[in-house]
Every structure is written in structure tokens, then in C-alpha cells.
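Moving on to subunit A:
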Amino acid sequence: MTTGVAPSGAELLQALAAGIVSGGVEIVDLTHTLSPDFPVMVLPPEFGQCQPFRIEEVSRYDRRGPGWYWNNISMSEHAGTHFDAPAHWISGRNLPQGTVDAIPLEKLARPAVVLDFSRESAEDADFLLTRAHLEAWEDANGAIEEGAWVLFRTDWSKHLGSARYLNLREDGPHSPGPAPDAMEFLVKERAITGFGTETIGTDAGQGSHLSPPYPAHFILHGNGRYGLQCLTGLDRLPTRGAVLFAAPLKIRNGSGSPLRVFALVPRHEERTSA
Partner candidate 1 sequence: MTHPLGPPPKKDPQRVTRPPELPPVQRSRAALGLTAAAARGFFALQVCDECGTVAYPPRDACGKCLSPHLRFQPVADGGEVIAETVIRTSTDLYFRERTPWRVGMVKMDCGPSIVAHLHGDVAVPGRCRMVAKLDKGGNAVLVARPERWSEAMADDPEWRELTAHPKFRRVLVTSGREPVGQAVAAALSKAGASIVFVGIAEPWKPFAGEAQLKAIPNVQIMPLDLTDTSSVTELAGEIGGKTDIIVNTADHVRPGGVVGADSLVTAREAFEVNVFGLQRLAQAFGAGMRARGADGVNSAAAIVDVLPVQALANAPDFGFYSASAAARHSLLQCLRAEMRPGGVRVMSVFTGPVEDEWRQNVPPPKVAPAQIAKAVVTALAEGIEESFVGDIAKDVAARFAADPKVLERELGQ
Partner candidate 2 sequence: MAAATTPSRGNPRRPYRDVAVAVPVSIPYVRYSTDTAHAWIARALKELTQRAGIRPTDLDGLSVSSFTLAPDTAVGLTQHLGLSPRWLDNIPMGGASAVVALRRAARAVEAGDASIVACVGGDANEVDSFRKLLSSFSRFAQDASYPYGYGGPNGSFALLTDHYMRTYGATREDFGKICVAQRDNALTYPQAIMQRPLTLDAYMNARPIADPIHLFDCVMPCAGAEAFLVTTADIARDLALKHATLLSTIERHNAFPDDPIQMRGGWAMDVGELYAMAGVKPDDIDVLETYDDYPVIVMMQFEDLGFCGKGEGPDFVRAHDLTNGGSFPQNTSGGQLSAGQAGAAGGYLGLVEALRQVTGQSLSKQVEGARMALVSGFGMINYDRGLCSGAAILRGNGA
């Protein structure tokens, strides 16, 4: 690489490709396997419901198709590890490029900042991430850069498979999420690209009782930002330095989509030695 001159795109890509092949750059999967028993958002039953992932075998080297195997799948746009577009929420309904088919691709590959609040979440299932928490975090770790994906690590993905994941009680689900002032701060003052969580939604389980209700959805999407939820593997990401790839399916007028989310990160030794 020539010193003093910004590297060309070709040089950058060549270096990246070399890093991926040689192992200097690792790829971390942040996606859960799509399966029928993956829980979905629980809404009051009188509302339309989110359809969980379903799969029906079309043929498997049998009389329905002797030489091939394939399935039909069906699901909500918001099933499994998935992406929320601005049009998902009423606050973002009139925004340009608000549906998954219209989102500019450059928004979908961005640096990620990981906020580790796993300890607080373990202590309080209703942990609310506030502006004060963010300011304290920035004091310790530096400011969150513009255009980044902010990933809220709670280690909640480790509860998948147990009732703790949704943590439903008679008064609704209980899981950590952001407070309205935190979202205002991230969107308005830090201009993030999107907010990703390990829980079933970007909002806290009890987010409907906040003002505005579901502040992550309301504020993110009302400002043309994106959400990622049901992420996993956040504990394998560095606080800074990862590049996140999160491209939803190109569904016409789609409000979101299941997707494969992954991050490019420096190899572990490099991170620890740095």
C-alpha cells in the first residue's frame, strides 16, 4: 500500500479480500437459524398477528421430485433475525426510501458500535437504556460515530429456547430496551444508521408503556433509520471496528425482512494485541 496517498477502491477491496482469505479479517454471523419454533412478537390477539417461519417440503428425492429437494417457506417480514424499514412504523410511513426495496445499499454496510449492557440486563429484565447511560458510555469509550449501526448487547440471545426470551407475564413481555431519550440522542445527536438488539424487538418488552410507545420503533423509523432484532453473537464483536452487513430481501413495498446479518471483524489476536 502506498503511504501518504488514500488507497484506491481496488486496493481496499484487494486488501479486504486478502484479509478474509488469510484470516486477518473474520466474519461473524449475527443471525439465528430460521426455524418454525423461533418465537415471534406477541401482540394482543385482536390485532393481526406476526406469522412465524413455516416450511413445507415440496420434494425430497421422492415421487414428488425424484432428483431434487426443496421447500416452500412462509413467514412474516418480521420473523427470525430481521430488519425493520422506516415504513414499518406509522411515524415513518411517508418517508422516501422507506421500504426495503428502496433502501440505498450503502446504508446496509456500515461500521458497528457495540454497547455492552449485558450485566445490567442480567440484573434487570426491564433494564432501560437511557441517555445518561449513553453519555457515561461515551465518557468511557468515546463518542459514537455518525452513520454507525449501534448494537445493544444484552446477551438476551442466550435465553432463546426458554420462556425467558420473551419473558411473558400477565402484564406482557419483559426484556431490556432503549428509553425514549436514548433513542432521541442516538438518532438526533449521533445520526446513527440503525439500532440492533438481541431481543424480539428493538424496543423493551414493556416499551408500549413508554412515551412515545415503542420509542425505538417510533423514533428510529420516524427519522428514516433502521432496526435489527433477534441478533446473536454480539459478544463476539469488538466495541468498535466491526463492519456490519445487513441487507434485507428486496421485497416490493416491504416493511422489513428476515436476513443474514454478519460482521467483518479484525481477527481476535489482533484485537487483543491492539
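Candidates were picked such that all candidates are chains of the complex that A comes from, given by their letters.
Criterion: a contact is a pair of C-beta atoms (placed from the backbone, for glycine too) under 8 Å apart; a residue touches a chain by one contact, two chains touch by 3 or more; residues count from 1.
Values in this document were obtained by computation on a predicted structure and should not be read as measured data.
**Student:** Using the definition of touch given at the top, pick which of 1 or 2 touches subunit A in this complex.
**Tutor:** 1
**Student:** What does subunit A use to touch candidate 1 in their complex?
**Tutor:** Subunit A reaches candidate 1 through residues 36-37, 39, 42, 48-49, 51-52, 54-57, 162-163, 165-166, 168-170.
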